[in-house]
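Okay, handing you the structure first.
In this view, the complex is presented without one of its protein chains, the others remaining in place.
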Amino acid sequence: MVKNKLNIGIVGYGFMGRTHSNAFLQAPHFFDVPYQPVLKAVCARNPARLKSFAETWSYESTETDWRKLVERPDIDLIDIASPNDTHAEIAIAAAKAGKMVMCEKPLGRNAAEARAMTEAVESAKVANTVWYNYRRVPAVMLLKHLIDDGRLGRIFHYRAKFLQDWTISQDLPQGGEGLWRLDVSVAGSGVTGDLLAHTIDTAMWLNGPIAEVSAMTETFVKQRKHNLTGQIEPVGIDDASAFLCRFQNGSLATFEATRYARGHKALYTLEVNGEHASAAWDLHDLHRIEFFDHRDESQLRGWRSIHVTDSDHPYMQRWWVPGLQIGYEHTFIHQVADFLQALGEGKQSAPTFRDALATDIVTDAVLESAKTRHWQPIP
Amino acid sequence: MVKNKLNIGIVGYGFMGRTHSNAFLQAPHFFDVPYQPVLKAVCARNPARLKSFAETWSYESTETDWRKLVERPDIDLIDIASPNDTHAEIAIAAAKAGKMVMCEKPLGRNAAEARAMTEAVESAKVANTVWYNYRRVPAVMLLKHLIDDGRLGRIFHYRAKFLQDWTISQDLPQGGEGLWRLDVSVAGSGVTGDLLAHTIDTAMWLNGPIAEVSAMTETFVKQRKHNLTGQIEPVGIDDASAFLCRFQNGSLATFEATRYARGHKALYTLEVNGEHASAAWDLHDLHRIEFFDHRDESQLRGWRSIHVTDSDHPYMQRWWVPGLQIGYEHTFIHQVADFLQALGEGKQSAPTFRDALATDIVTDAVLESAKTRHWQPIP
Amino acid sequence: MVKNKLNIGIVGYGFMGRTHSNAFLQAPHFFDVPYQPVLKAVCARNPARLKSFAETWSYESTETDWRKLVERPDIDLIDIASPNDTHAEIAIAAAKAGKMVMCEKPLGRNAAEARAMTEAVESAKVANTVWYNYRRVPAVMLLKHLIDDGRLGRIFHYRAKFLQDWTISQDLPQGGEGLWRLDVSVAGSGVTGDLLAHTIDTAMWLNGPIAEVSAMTETFVKQRKHNLTGQIEPVGIDDASAFLCRFQNGSLATFEATRYARGHKALYTLEVNGEHASAAWDLHDLHRIEFFDHRDESQLRGWRSIHVTDSDHPYMQRWWVPGLQIGYEHTFIHQVADFLQALGEGKQSAPTFRDALATDIVTDAVLESAKTRHWQPIP
Partner (left out) sequence: MVKNKLNIGIVGYGFMGRTHSNAFLQAPHFFDVPYQPVLKAVCARNPARLKSFAETWSYESTETDWRKLVERPDIDLIDIASPNDTHAEIAIAAAKAGKMVMCEKPLGRNAAEARAMTEAVESAKVANTVWYNYRRVPAVMLLKHLIDDGRLGRIFHYRAKFLQDWTISQDLPQGGEGLWRLDVSVAGSGVTGDLLAHTIDTAMWLNGPIAEVSAMTETFVKQRKHNLTGQIEPVGIDDASAFLCRFQNGSLATFEATRYARGHKALYTLEVNGEHASAAWDLHDLHRIEFFDHRDESQLRGWRSIHVTDSDHPYMQRWWVPGLQIGYEHTFIHQVADFLQALGEGKQSAPTFRDALATDIVTDAVLESAKTRHWQPIP
């Protein structure tokens, strides 16, 4: 079968440039997708690094100005893998140029940016999606199916955490390559937009809209050297962020993210407690879910550790055999496969820009609540 | 060695009557204590059950009126193991009668009751302690030593949960034997006083005073049959309670308790994240702590699962050999052993009534914050 | 209810003297037993230690010659808690004197001793039991029920290990108080009789008789100072022992015990794989079984971690509430409770001397196979 080609123009060659490039190449090896992605062009600023990146991934061409990339008639889809402060401008221009747009998360640095981006892609009627990749961990997708099938019953509790420990040292600078996440002007916020955003996206997808939040944030290290200015500058981001919330369905929740939890590398955990059953997952053992079903025979009730690697588990038929794992990068491959499949069917593939805007609205409310010290309703 | 006898008069023959009676008998079998507790009298209302209980534990006598018990000259110590609404009156009378007083937690149904009780025992200058037993799990005590020795460094985060699932059914009645914890007039509150109180006591002991809280509570089942009236009555307790807080040392924390977390029986968990190290513990595997030390060699850093059963672990030299566990009831035995040891040295044994009053002040603030929807400072 | 008294005379005041004494005292506090054990006399050689032990446990009298104890008319039951080389002589004398006999494991230092002991108690028709206490861990008893109910289906595999690490140091001496387990003349063998004996007792109870074994043993440290002679002497015990075997039911098994497995304190583990389900247990987390049921719905199959602390779990109704653990010493309490119950019904309580003889026959075969390097049938 000769497939239609889909020409990709990517902006960014950092960590996310790699995960996305790999996903575009790998999706057709493992999934029956109706389009063949072609790595047409990569755009970034440092020419030497750009050349090296393009060679590694066999990009056909390079650009150093994203505006040129957006204007190229041979590009079908713009994939935004560059820092947060570039998302809005590129996405809006790409939409206006009639390109499909894929964008790293968070969508904007705040809800205002995200809203403008959403309106742009919706006006342009172009395919659009945001890389909230953790939805497509097979174990998380299985959990989604369980909830949607009503297996858990009425939900009472949701709790999520995203714990890291890589910024505890006061000597770590902020800003520039690899450290822009500590620079509030580039990132928009600290762990709220970086880590809590992931937990909120998954939570609303699984458990519906959030009604209100009460939050607190903290910046433990108040000033750091800035890599671009060379000066000691105030730290504008939140190092830690936590909130209580109520979902519209009446369930109660706690959320927490931090980069000061010694011993945790990227420990995204979530747990849902329902009337009949509960389930939990964590990113450090991403192929497992823990599942408790109260309807099991009384003496034999226990938390099941389900190794989500069987052929009847989401996505797993396309990979290896039971017991053999996949990893982090596969979540991006799955997102590409689902996106291409939806494209073939003329549909949008979640999470769309509008879905991601909803997350930015919550993260804005979290930051606002932490500032005002009041509960914030989610509009 | 002939030991001084310490004559115990206990009020209550329920669950806590058993744990306390056992502790008084077992402490001298395993610890070198300067006093020999004598089970002199047990007081409760149902004569048949009282007789049976007294026989099982070989109490020398019985009473059905606690006032008589308190007045008996042959009683040295009044141990209060009856429901929360009886604590204040008995404790104050016992103190006035010059008896030592041990009291089940929470100390009062609220801080006002607890304050009056504290003032009574302090005026009477009698030995007093509250059965916050989880401090004396060997693993928790080890954690206390680690923190006090500065092993964790500056504390950034504390988090605790106490999750149960036994009241999910709407058919469960409230009130009366075994179910008074659902009756707000007896219990004072729901999970806040019952479960959060434990987590707060441990937390302040480990991490110092709490500065302020923002809380939410929920009553999922709004009315239940009352066992004493036979009527469907409104449920006054909180089924779930969670709060954000800041400690005086600048660390951030989340606390949560619920009886609606399907799959969890009595899952008290706590975790502390410090600059150098982190530690975690849970009640379902109570003989272990998880410990992560960033100062370990880089490639070999990991969470250590420490099986706290060695002879150099707290309390464990008095029990069996490495690898062999003790359980729940032993925390009460340890508390008796420590109490008797302190008594021999003329000291108070923590947690005293004053320590437990501090916890009641926080639980009051939690309930107030949930009602007012504002952050509450802890006075 | 006034209970019949059962007068206990115990030989030995070491580790097992404590577990047994505790069990006799505690059983009536938690179980409805038809007899009240009375700690009538304790017998051992060191007068000062004997006095101290008798005081701690409130023994009514002491003896320093076990023959006198056996002859005392006021003793109903002789409990043997002394080193292995004393078991046969005491048990046989006690049986001849018409006493009930409880004996620490292994029954004899070898099958010949065990056979003579078995014949003695059977001739005398006295109640007899051997303290293979791990049968009465609630989780292990639950596993027994599951197998007996056919839940696992045809058994294909059994595997057990008992791993320790306390004799790795070459400086550890052999012989005398606390170290007689390293002295082959007292112990009979090393880990084969000490640790493998436990695993074999449980295995045959759960999975039926063993048909044949092929074994290997090793003594890693060839000579150690002897505490009694003060000389460096050859080490006669096996430090490690492992065997392959077939059960009569056609299942295959591996067994291993060692005191050279760094990191393991007393890690007795067992796993059974059946056609329909599998189950596993370990002593370091003794209140849990891991259970996998292939008949669970396909997508949701996983190993259940069952916290065996509910009121419908074996023995647990008599203890605390769900989620709250018991520990090592409780297995002895359960054995006393079951023994007294059986006694009230005029029955023997397993494991009897004959059951324990079967284990000694297997351990003899293991040692023989290791020596001859041939498979040994079990007669």
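In order of appearance the chains are A, B and C, and numbering begins at 1 in each one.
Throughout what follows, contacts are C-beta pairs under 8 Å (C-beta built on N, C-alpha and C of every residue); 3 or more make two chains touch, one makes a residue touch a chain.
For clarity, every value in this text was computed on a predicted model and none was experimentally measured.
Judged over the whole assembly, touch between the missing chain and the shown ones holds for A, B, C. From the options A:S82, A:Q174 or A:T309, the residue with contact to the unseen chain in the full assembly is A:T309. Annotation: of A:N227, A:N249 or A:Q325, A:Q325 touches the absent chain (contact as defined above). Against the chain not displayed here, subunit B makes contact via residues 142, 291, 293, 296, 298-307, 310, 312-313. With the whole complex as reference, residues 1, 15, 19, 22, 25, 28-29, 55-57, 164, 166, 264-267, 283-286, 307, 309-310, 319-330 of subunit A touch the missing chain. What subunit C contributes to its contact with the hidden chain is residues 152, 156-157, 159, 163, 165, 168, 214-216, 218, 220, 240, 242-244, 246, 252, 254, 256, 258, 260-264, 273-278, 292, 294, 301, 303, 373-375.
Following the convention adopted for this analysis, only the chains that are shown with their structure count from here on.
Using the average of C-alpha coordinates as each chain's centre, A ends up farthest from subunit B.
If you average the Cα atoms of subunit A and of subunit C, the two centres end up 55 Å apart. Distance between chain centres (mean CA atoms), subunit A to subunit B: 42 Å. Averaged C-alpha coordinates give centres for subunit B and subunit C that are 36 Å from one another. In subunit C, the residues touching two or more other chains are 307, 310.
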